[in-house]
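Input: a single structure, listed below in structure tokens.
The complex is shown incomplete by one protein chain, all other protein chains being positioned as in the whole.
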Amino acid sequence: MELYKLTIHEAARLLDRREISCTELTESIISRITDVEDRIGAFITLDIDRALAHAKFLDKLGPAGYEKTALTGIPYGLKDNICTSGIKTTCASKMLENYVPCYDATVYRKLKAVNSILLGKLNLDSFAIGSSGETSYYVQTSNPWDPEKVPGGSSSGSAAAVAADEVMFSLGTDTGGSIRQPASFCGIVGMKPTYGLVSRYGLVAFASSLDQIGPLTKDVTDCALVLNAIAGYDAMDSTSANRPCPDYSACLVDDVTGIRLALPREYFNSCQSDEVRSQVIKAAQMFEEMGAVVEEVSLPLSEYSVPVYLMLSSAEGASNLARFDGIMYGYRPDGANSPEEIYKRSRTEGFDANVKRRIMLGNLALDSGKFKNYYLKAARLRTMIKQELDKILGKYDIILSPTTTETAFRFGVIRENTLDKYKQDICIVPANLAGLPAISIPCGFDSTGMPIGMQLMGKAFSDGLLLRVAYTFEQNTDYHIKRPMLHRGDVNAV
Amino acid sequence: MRFETIIGLEVHIELSTSTKLFCACSTAYGAPPNTQCCPVCTGMPGALPVLNRKAVEYAVKMGLATNCEISEFSRFDRKNYFYPDLPKGYQITQRYRPICTGGYLGVESEGCLRKIGISRIQLEEDAGKLIHNEAEKVSLIDYNRSGIPLIEIVTGPDIRSAHEAVEFLESLRLIALYTGISDCKMQEGSLRCDVNISVKPAASGSEYGTRIEIKNLNSLKAVRNAIEYESERLKVLLSSGGCIIAETRRWDDSNNVSEPIRSKEDVQDYQYFPDPDLPGVYIDRGWVEEIRSGLPELPQTKRRRYIEEMGLSEQDARLLTSEPYRAYFFETCVEECGKPKAACNWVTGPLTRLLKDKNLSFSAPGISPAYLAGLIGMVDKEIISYTIAVNVLSEMLDTGLDAGSIVEKLGLRQIADEDMLTEIVDRVLYENQDSVRDYRSGKTKAFTFLMGQAMKASKGKAKPELLKTIMERRLDQL
Partner (left out) sequence: MLKLSKADIEAIADKSRFYLAETEKDDLTEFLSNILDYFDKIDDVDTEGAEPAAGMGDADSVMRDDVALPSLQRDAILGNAAYTKDGFFCVPYIWGTGK
């Protein structure tokens, strides 16, 4: 049996019954990586020896030697903007090519504590700014379903690695859809939890008020298991929510009776692909048949969410990325004669064009002199957008929409100077602006065989309900079981 | 032409919390470079700030002591700029929602009390320290100071002279010391000050002149000298029809001149915006009242009480309150001996001098105020003379013993026995017959000499009045 194909809950059961060992599971994953990584390009840093040693150590200790949870002994990957002490954290940039953090991100510390096995650090758009995965300084990740197409971004490696069975799960980060969009493009489950549910301590910030760490998994059950492991209050993050977390696995009930789903007209109208739209509508009809209440609603402020997002994320990003100045860490040019020259050369040579564009935009947005403080206007609109969403979510449990307005596109189609790529984010950025939980799950394939994702967005801290509704859909469909054919011997389960 | 000088101050006071404003690193002064640092205060990627409750409490204390409004809601903002002592590329400060607003402090100037308005008090983090090594062409950075909590106190344009500015700073310093929120050691940079100054013709109404900012003054002397220099410079400029440009200047302490750093034309836009890593702070009214009730008596109130209730002079009251431990020592001593004037004289006189000579201080004087009260009592009861008492006090500071023990040990008890004193006087008169003759021929100076000899013969222990009476009597009898 190819163990790498297993979900976490399947593997955990086998580990639990001692039908397989941690070493066998990790070896299977490693051989899978050896087979397909050339084709996928998901990893920036891969530490097979370390992973194997960890697995062997666990087997040697035996089950009495450590606390056992569903994630114990499970091999996984981290997006390379999550700090890991002793392991390079590059943010897929030249700036941090040799950067080794001196401390662990809280999520990594938590996964270490339950003895999940870290395989390595996964590719992303440089500094998590981007939505195609094309701006990494190191490696181009390709979509497991079609090597000509992008995996999505910025959590490109995190999504592709899960879809290609190179890891059993991964963590990504989502500032404006960076978990959900690549999950949708790669046909897997990706969740952005409620803002504050998962600690951001140790996540190299892009936009602090929008960033959130979340799981990318093969199915909804796995998503709940990973969320159980990483959610919870952290005194090191002032924006972390100090409230008890439910057992998300216990939320997985195959029942949507009476659940109220809202379908925002504006989100559906923005669809560039009819196939995407009709597939999500089909899913909505399925929910209705299963006893949910489905209604069309209007969110008139939707059209402003992307520009507001752009201004705010860039403004916060410009400030957050000011620390990369070549003095304490990061790329330092030789022969600079003054601190100013270090700043300019370090930042000019260490950041890529895409990051620089966003920093420029951010500094423009924050300018209070010549330009009319765009930041302030956007911040006011953010409040209004949040109020509009909260109002709808007062009447409905869930807002249902496509995750993306089209399926994965080809490499190189984005013209950097245009706004096309941003306009596609209309369904995903509102969750970040309002701090709401949202999950993307597979809901079909288009005529070219590329996966389609749908998004469920809920009230703050209704993460459990989102998982339940997603789980119900998954239990009654088989989209999540389909895997891309990557290698000789890959056969689809269906 | 007559001119008016308008001055506003921005005062930075380093708070004496145990830990930094946003992380748990120690704030102790003088550690080896970069040994009191963590990912938060060095701005490592991914690190996040968590606010120190004590720093908020200290800022509220200063707000209450300076009659400020304590904001129910306050928040932190980022001030964005690049400098090597600033690890994150921004300083966390309070631009839009400072913790305290709208207070004042009364300052005595030319015999009357002037109200100096305080427009805001904000909490912010300090930057690291740069050490410039010109010989080796490097500048070195130590981030131990990075993240230490500061309050910035901003006054209105209410100050009119260098004297008032110094008085204001001294008042602030005392409040900080009495409330225990800072040690205010200027040499360690715990109190720093920027001065905004403008000069206008006295007759020109309410219009202000062009503003000059002088940055980073770190002694009261520098503040006084800089203001005097700058206001004179501006007056001369104006009188000669010159034009003043708004600019930032620095004060050169060794040459006593100010010099320009940058013109206000290229004023920096700090792109302030609320720090998304830090939630807002609601300051509960109950907490404010709790802090208020824990405030000590403030120096100005103390001073008034010393004058009005204890009958001390203005000058004595000022001297006594000029450091909290001295005032504490004085008050406890008064409680013990019930003699404010005597206690004041002893505390501001011999005790202050002896502590200084012996490298001691009122914070750790080596004796309790009750011991001084005991000494005062012995002088009062004429057990020892004042002169002897001063020596006894010195001995007390050296040994930590009380006055009684020392007087007994060294046999210093005053001699008030008439027979003993008569014997001494007679011997002195016998040995100094020339002086006796001088006295008789009307030279009164000779009496002083004879008294001195007799006092010396008693080893200083003779009760002075009694000795004098006997001396007069024996001279008359001769």
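By letter and in written order, the chains are A and B; residue numbering begins at 1 in each of them.
The definition used in the following text is that contacts are C-beta pairs under 8 Å (C-beta built on N, C-alpha and C of every residue); 3 or more make two chains touch, one makes a residue touch a chain.
As the structure is a prediction and not an experimental result, all values here were calculated from the model.
Touch with the chain omitted from the figure is made, among A:5, A:68 or A:357, by A:357. Per the touch definition above, the residue from A:29, A:44 or A:210 contacting the chain not shown is A:210.
Screening A:25, A:160, A:308 or A:456 for touch with the missing chain picks out A:308.
Of the listed positions A:34, A:285 or A:338, the one in contact with the omitted chain in the full complex is A:338. In the full complex, subunit B touches the omitted chain through residues 17-19, 24-26, 32-39, 42, 50-56, 75, 82, 84, 130-134, 136-143, 269, 271, 274-283.
Looking at subunit A, the residues touching the absent chain are 98-100, 102-103, 195-196, 208-210, 235, 238-243, 301, 303-304, 307-308, 310-311, 318, 325-330, 332, 336-345, 347-348, 351, 353, 356-357, 359-361, 363-364, 367, 370, 374, 376-384, 386-387, 416-419, 435, 460-461.
One rule holds for everything that comes next: only the chains that are shown with their structure count from here on.
Residue ranges of subunit A in contact with subunit B, taken from their complex: 82-83, 89, 91, 96, 99, 101-103, 105, 200-205, 207-209, 235-239, 315-316, 318-319, 321-325, 327-329, 339-340, 343, 363, 366-369, 375. If you check the complex, the residues on subunit B that touch subunit A are 39, 42-51, 78, 80, 82-84, 87-90, 139, 141, 269, 271-273, 275-279.
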